[in-house]
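In this view, the complex is presented without one of its protein chains, the others remaining in place.
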């Protein structure tokens, strides 16, 4: 049987494999999805399949109401979180979730990652937010759907934009990242892990290390993402 | 000469090689065993053989009274600990012992690993127990046999189940893990090492980091291991 | 079209690839340049190109006034810093800039790296300087050019020589290193990262660890770089 979603599945498959190659996951931990806005569906890793065994045809296709459109396998247990984010943030094209070590450590410490340097400022101008653990009744309820709500509530409360801040830590759990496509979401997971490690070491060396000053935050973010950006090729 | 235990030896061999490939041991450190309940024997790594040199035919077969049934080499010096666990826990199929860095560090610190996040809760609902160092008369006696007793005493005292908590730290020594087969025991060693590193970093970032709350412990464990589990394929 | 700068481009290309192979950068982070003093030009990595995709012909050639002499791609966003250093330090042949983890952590902590041992003294006799963050008006101005000024000011104020101290940390940013050619600049980036990690661990083990005493600093530096040096081949 020929899939109607061959390209989308391959994009999703490649991004999941990258997650493993970049050392951000072990065994079956983590998952990446990719969206097709035109058709109103997204592709996601099947649940509990080791990356070594994963094949493009295993990828599951769902609509934003979590109905399986194509695929024989059970989708990732985190699928409802992905669906909720796609439904509410119409400009994102891919989502990644990892259990990368330093990112998880900050999430378990329930701390935002302070912006300490230009590596961070090259990617976002705010501290990386850590959403507080969910209320008990939400955990007992539609947990993964509510995780999506938790992320949006966090961004609303902190008044930050998901377009600029493409990553979040879920308290006691781990990171979710997103971007214009699945590859960019994975890129953001790797950058987050690196920034998380740098921030950890910075605090160990100097517990009083100050946040980066506003002029440098602005300069580095603008030279990469501003209207007169001069980083990268045109 | 054709072995009567070819399959068992190969399962054991493969699991030992994994221990090395996963970076959990160096040189001759550590060992994995696999059991054949029907025949009342288990297979274990020979003592002091580097993983690079290990061959399936080197694996030693013993009964639960530590008598060698097949094999020319001396079995692992930790063999009696394995035998004791197999004899007392009739539902386990494999056991692994490593000197993985972060696991050993917690064992040397004589501290249980607190449950700080969902990576931990996906695998067990309790803190990872650290058994206290043995009494001097037991060390001077049948040491490796007594190590088995030490593990069972620890589980009895803490009132935890070896079916749910498939790992333990031996104070000042290192980790033992087990599971339905040798591959699962090795999986648990890798997960333990990862959780040990995450917990170490969590405490460094926030010395007051709270344990994971009960509702999240329950949710994550149940979605993977409960009767209505929806993680993985059916 | 045949390049007039084939050799220079290849030297620059090889050094950039080394940066990646040595684990000092991820994705498009960092850059290396190489100079041709006779022709008054230098070669540098194009901006935002992943190391995996980089080809020798992508390397951009510029003069010391930042005019592109050859190359179709936009040069590294840090180009003006390189040009400023080449113009002012006439005896250097290559410059490297990385976002290596431990080097960045010290830069973010805004701390000089104290000379704790002979690994450090084998390469330089001073603490590795951390230049303070730039003033706001300089950041808003010709930022990358001013970064060059910031480095020279730091060396002037601390009264250290760029010939002996071939590395600097930019506060909140990361390291720049240099040397007689591009390969030596990369070598210095790797040594700096290693020394930065050792110094971090030293302070963690003993917060009161003393600096290396003068007699040992002198001995190790002299046996490698003094007039009666006996390290290496003649």
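In this document, chain identifiers A, B and C correspond to the written order of the chains, with residue numbering beginning at 1 in each.
Going forward, contacts are C-beta pairs under 8 Å (C-beta built on N, C-alpha and C of every residue); 3 or more make two chains touch, one makes a residue touch a chain.
Since this is a predicted model, take the numbers as computed values, not measurements.
Chemist: Given the contact rule set out at the top, which of the displayed chains would the hidden chain touch in the full complex?
Modeler: Result: the unshown chain touches B, C.
Chemist: Of the listed residues B:123, B:173 or B:190, which contacts the missing chain in the full complex?
Modeler: Going through B:123, B:173 or B:190 one by one, B:173 is the residue touching the chain not shown.
Chemist: Write the list of subunit C residues that the hidden chain touches.
Modeler: Answer for subunit C: residues 116-119, 187, 190-191, 194, 197-199, 201-202, 204-206, 209-210, 212-213, 215-216, 219, 223-224, 230-234 touch the chain left out.
Chemist: Since one chain has been left out of the picture, which residues of subunit B touch it in the full complex?
Modeler: Touch set of subunit B with respect to the missing chain: 26-29, 46-49, 73-74, 77, 99, 101-102, 104-111, 133-134, 136, 139-140, 143, 172-174, 200, 203-204.
FYI, only the chains that are shown with their structure count from here on.
Chemist: Could you tell me which shape the graph of touching chains takes: line, ring, star, complete or other?
Modeler: Graph shape, chains as nodes and touching pairs as edges: a line.
Chemist: If you average the C-alpha positions per chain, which one ends up nearest the average over all of them?
Modeler: Of the chains present, the most centrally placed is A.
Chemist: Measuring centre to centre with CA averages, how many angstrom lie between subunit B and subunit C?
Modeler: Spacing between the chain centres: roughly 46 Å.
Chemist: Quick one: subunit A and subunit B, Cα centre-to-centre, how many Å?
Modeler: About 33 Å, centre to centre.
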